[in-house]
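Questions regarding the structure given below will be posed in turn.
Just one protein chain is left out here, and the rest sit where they should.
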Amino acid sequence: MPETNTSAADGSLEAVDEVDEAALAEVMRTVPLGAGVLAGGAVALLVLGYLAIYLLIFLPRGVVG
Amino acid sequence: MSEAHHPAHERRILGTELLWAFGVGVLVAVLLGMVLFTALTQNINPPSNVERIDPKNLHLSGEFAEQNLGTVVAADGSVTTRIIATQFMFAPHCVAVPQGRPVTLRLASPDVIHGILVTGTNVNTMVVPGFVAQVHAQFTRADELLMPCHEYCGLGHSEMWATVQVLDAAAFKPDAEGRVTCAQR
Partner (left out) sequence: MRNAERLCLAHFWVAFAAFAAAAVLGAWQMWVRSPLGAHIGTPDDYYMSVTAHGVAMAYVLTPFFIMGFGYFVAVTSLDRPLPGKAWAWLGFVVAVIGVVMVVITIAAGKGSVLFTFYPPLTASPWFYIGLVLVVAASWVWCVLMLVAMAQWKRHNPGQPVPLAMFATVANAVMWLWTTAGVAVELLYQVIPAAFGLIQTIDVGLARTLFSWTLHAIVYFWLIPAYIAFYTMVPRAAGGRLYSDTMGRITFILFLI
């Protein structure tokens, strides 16, 4: 591997990816709602799954302590 | 990394994050509350008995001497099943327990760590040498259940298992000394 090649990781991080602030601001207005729906939906499914197993499988198998 | 959001943005972001954090906090509190509630009212706990016993002298100790192993019904009606877990078998190999009545399982090991679970039930505990494992359980269905060793105990581990016969009231008959052994099939 020739040592004179530069790698993307060599450059200053700020220069390498410039963020278009205006476009980002526009995106940030709508994306959080979608992220919230996705995250909330995922957590809801998880909780429902947990409760289903707890109520329909764990408890019917008998009290243990 | 520059934070170029202007103040209104920052406030909205913080607001959204706090809302989500609040929701998650409520969820955590509810789940913890459920666990606490069932532990306090219905006595549902992970088996946490801390009771020491000398593993080198199990067979000599009063409780786990060979004639005391298996299921015994005491004068007050309480049912206790005592089992020894050793490399690589359970003694006794088959135990009988009543359906629908509280049972206390007590296990000890003279050598290495073992563990048990009873298939189809919530009975699940490690058996640590030097300690007595104790599980209070109720078996809801009359059935013949498998009780494998589920903690690695050496090369014979995968062949180490016992049988638990859950007998209904008609079949669960203690003898003169209160002992119940497995029904022959």
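When the chains are written out, they are named A and B in that same order, and each has its own residue count from 1.
Here is the rule we go by: a contact is a pair of C-beta atoms (placed from the backbone, for glycine too) under 8 Å apart; a residue touches a chain by one contact, two chains touch by 3 or more.
Only a predicted model underlies this, so the values are computations on that prediction, with no experimental measurement involved.
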Inset, instruction - Give the residue, chosen from B:L31, B:I113 or B:A142, that touches the chain omitted from the document. - result: B:I113
Inset, instruction - Specify the residue from the set B:L31, B:V72, B:C94 or B:V128 that touches the hidden chain. - result: B:V128
Legend entry - Missing-partner contacts on subunit B, residue numbers: 1, 3, 13-14, 16-17, 21, 50, 111-113, 126, 128-131, 151-158
Legend entry - In subunit A, positions touching the absent partner: 7, 9-10, 12-13, 17, 19-20, 24, 27-28, 32, 35
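Heads up, the rule we're going with is that only the chains that are shown with their structure count from here on.
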Inset, instruction - For subunit A and subunit B, let me know how many angstrom lie between their CA-based centres, rounded off. - result: 36
Inset, instruction - Going by the contact rule at the top, pick out the subunit A residues touching subunit B in the complex. - result: 14, 21, 25, 28, 32, 36, 39-40, 43, 47, 50, 58, 60-65
Legend entry - Residue numbers on subunit B that touch subunit A, as the complex places them: 1, 4-5, 9, 13, 16, 20, 23-24, 27, 31, 39, 42-45, 47, 120-124, 135-140
